[in-house]
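Just one protein chain is left out here, and the rest sit where they should.
Showing chain A:
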Amino acid sequence: MANLNIDSIKARTFDAIVIGSGISGGWAAKELTDKGLKTLVVERGRDVKHIKDYPTTNLYPWEFAHNGEIPQDIQKANPVINRCYAFREDAMHFFVKDAEHPYVQEKPFDWIRGYQVGGKSLMWARQTQRWSNFDFEGPARDGFAVDWPIRYQDLAPWYSYVEKFAGISGHADGLPQLPDGEFLPAFPLNCVEDYFSKHVKSKYANRHVISARCAHLSEPKAIHAQQGRGQCQNRTLCQRGCPFGGYFSSNSSTIPWAMRSGHLTLRPDSVVHSILYDEQQGRATGIRVLDAHTKAVTEYYAPILFVNAGALNTNLLLLNSISHRFPQGLGNDNGLLGKFVAFHNYSARISAEYEGFQNLTTDGRNPAGGGYIPRFRNVFKQETNFLRGYAAGFGASRYFGSDSDGLGADFKKSLENPTLGPWQVGSHMMGETIPKETNYVRLDPKHKDEWGMPLLSVSVAYDDNDAKMKQDFYEQFTEMYTKAGFTNIKTINSKQAPGLDIHEMGGVRMGHDPKTSLLNKWNQLHACPNVYVTDGACMTSTSTQNPSLTYMALTARAVDHAVQAAKRRDA
């Protein structure tokens, strides 16, 4: 009996455990297994195998029951997820429905989740930009949050490392606020995007419209062929999962790569209840897991733990990991766990028309989505009445339409012979928000989910800085659009709640000082260093860049540190 028990513990003991299989968890799995560590990845959702589990990927529009629309009863039952732009008939099976996983909104917050192997890396928008020192030095310069314990130079080699593997398309634009990377050829701007780019460059000293940088294989290299991935085929149906592996996801890239190493054990349908802490050893020893279906409890053990549950769920898990040593949650000696949550302000857009280039249109589709305008406000010095700034997208396209009047044979003929409308242009704001103690998540004191986990209670809101920045976006873009000769300019206030940007960050922030931060410069919990947090929860500030590339680089860097530290201990 004793032997059986020892065997059972042995079978549940690994060199490393990764909690979550999304964009950062996938990277942790790849890096740990590449270095020969026997690694367990636990994922709360179901398995989604590359290609095999993309049921809609090759469907034609007419093969969907509702032409892409979500039926009313599903919309009504799921008001939060229904607000997500990608929650459409072709990809709705990859999103968490509201009722399945409730949470508490102390203030309106749209929490967009994907519980499956691959997480949201399956449906992400694939925009990938490096941070610069203007971002890492932001909190120290502008006096908010705490100083980042790392600088661009610490992360630059790791950006290169993950970019080469993931495959990032972009131009070397030579901009100090947006460092260049290891690029595959960029997807080009179209004629109107190019026109606007040249126009903006001629009118403004430090404003640039560049090809959006994205995680697509515009020209695959040998390393991508080794992953079984091929060239992006410009389908722009990415949210369904790509049968070519044309964009980067855990499913197409890191998870199967780790699996081929022979060192990975992947356990889907495994809800992590808490991280186990051993007071004698003074470190975390493993995890307590509930089977998502049977609710059976199992413990797994490892000397290295990576927490990649997704920013807010990582907060939830640490808060729920209570021990005598950590009564407020694992590593939470200073009471700041769950606080200083921030996000990106995506609530402003602007649209217009352009009457030029009537003789040109586009052919095929651009998976990068068009142009990207890096932050130009307050970059080199403070120059406005708000802190920080915003990046923006810029896209131009023409659409076909037909006369909607009449009926009968003439109406039918007009449907069969649609005509090109004018160029439509648009930009959406991606604003940096300031992390504040008053923007927090916590455990709901009363309500639990069906796995016995306390519900996450979210209290996150915009502030005055966001409002001023948004006004500036409207003004600056109206001016830029007007100067470019765009007409019918319309500013749009989506009034969306925080969360719908799907860039929630923080709560377990990095910092120099254990008194004011949770993680050190290697993403280890100050108070429990064999636990690493490398998903969005670790972010000290948000910058304006899309965050995923930074999570990937931080994860690869942290794994390298963990493995080297383990070797040093062995030596």
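Convention: a contact is a pair of C-beta atoms (placed from the backbone, for glycine too) under 8 Å apart; a residue touches a chain by one contact, two chains touch by 3 or more; residues count from 1.
Please note the rule applied: contacts and distances are computed from a predicted model.
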Protein name as given in UniProt for the chain not displayed, "MxaD protein", "Mono/diheme cytochrome c family protein", "Sugar ABC transporter permease" or "Gluconate 2-dehydrogenase subunit 3 family protein": "Gluconate 2-dehydrogenase subunit 3 family protein"
Contact partner of the left-out chain, one of A:S261, A:T298, A:T362 or A:T491: A:T362
Among A:L4, A:A296 or A:L407, the residue in touch with the chain that has been omitted: A:L407
Per the touch definition above, residue among A:G36, A:P55, A:P71 or A:G282 touching the missing chain: A:P71
Among A:N190, A:S270 or A:N332, residue touching the chain not depicted: A:N190
Where the missing chain touches chain A, by residue: 58, 60-62, 65-67, 69-73, 187-191, 193-194, 231, 233-237, 358-367, 400, 404-409, 411-413, 415-418, 420
